[in-house]
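Showing chain A:
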Amino acid sequence: MSQWKNITKGFVRENPVFVLFLGLCPTLGTTGSAINGIGMGLATTFVLVMSNGAISLFARFIPDKVRIPSYIVIIASFVTIVDLLMKAYANTPGPNGEPSLYDNLGLFIPLIVVNCIVLGRAEAFASKNSVFASLIDGLAIGLGFTFALFLLGSVREILGSGSIFNQKFIEGDGMLVFVLAPGAFLALGYLIAIMHIVKKRYTNS
Partner candidate 1 sequence: MHLGVPAKCLVNKGDEVKVGQLLASADGFVSANIHSPFSGTVLKIDKALDASGYKRDAVFIGVKGDEWLSTIDTSTQLKKDCRLDPAEIIHRINEAGIVGLGGATFPSHVKLTIPRGKKAEYLLINGVECEPYLTSDHVLMLEKGEELVVGVSILMRALNVEQAVIGIENNKPDAIAHLREIVTGFPNISVQALQVKYPQGGEKQLIKAVLNREVPSGGLPVDVGAVVFNVGTAVAVYDAVQKNKPLIERVVTITGKSLTTPANYRVRFGTPVSALIEAAGGLPEDTGKVINGGPMMGKALADPGVPVVKGSSGILILPEPEAARRQTEPCIRCSRCVSVCPMGLEPYLLMVLGQKSLHERMENEKVMDCIECGSCSYTCPSSRPLLDYIRLGKAEVGKMIRSRKK
Partner candidate 2 sequence: MEYILIIIGAVFVNNILLSQFLGICPFIGVSNKVDTAMGMAGAVTFVMVIATIVTYILQQYVLEPLGIGFMQTVSYILVIASLVQLVEIILKKVSPSLYQALGIFLPLITTNCAILGVALLTFQKEFNLLEGVVYAFANAIGFGLALVTFSGIREQLELADIPKGMKGVPIAFIIAGILAMAFMGFANIV
């Protein structure tokens, strides 16, 4: 029961994007479509879970002063691993030569390193908790992040190209801005505002 609560916390209560405002660069950069959002989210989740686990395992042995660099090295290794794995296995272009998932996420995979969420959880949670709790925490936050990216990606895809998961459901094109850079900002801005109201309702009741 309580574990369940821990897992769900990332969705609304401690949603890294909507509530904590962490990892905003990848959030904006990779949400041109729902599927990209999910891809990035899962990649981050993987890094989060793994690094949380590893850090909670080693935290005891790491002196305070090199805490952060050590964490970074650990995180960066997992990022590199994800990067390599995706390059190998998520790199098939679509039938019409559409860019692969790896191509789409591009620059933002290495940038998971500086995604404050990962380091933030390492510092705030993994370094102080048991391995199991840290894994759960990583999963929760990661899924919350994925959820946020998915939500934003869907909104942008629906409004921007009138499709969802590449399935068109309206005639013609959508409002192009939403697939472009400005739309990312606008959509995220309003989503955060809405989520705040939702969260308020949620905590009030």
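Operating definition for what follows: contacts are C-beta pairs under 8 Å (C-beta built on N, C-alpha and C of every residue); 3 or more make two chains touch, one makes a residue touch a chain; residues count from 1.
Selection rule, in plain terms: all candidates are chains of the complex that A comes from, given by their letters.
These numbers were taken from a predicted model, which means no experiment stands behind them.
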| item | value |
| --- | --- |
| Pick from 1 or 2, the complex member that touches chain A | 2 |
| Of all residues in chain A, those that touch candidate 2 in their complex | 21-22, 24-26, 28-29, 68-69, 72-73, 76-77, 79-80, 83-84, 107, 110-111, 113-116, 177, 180-186, 188-190, 192-193, 196-197 |
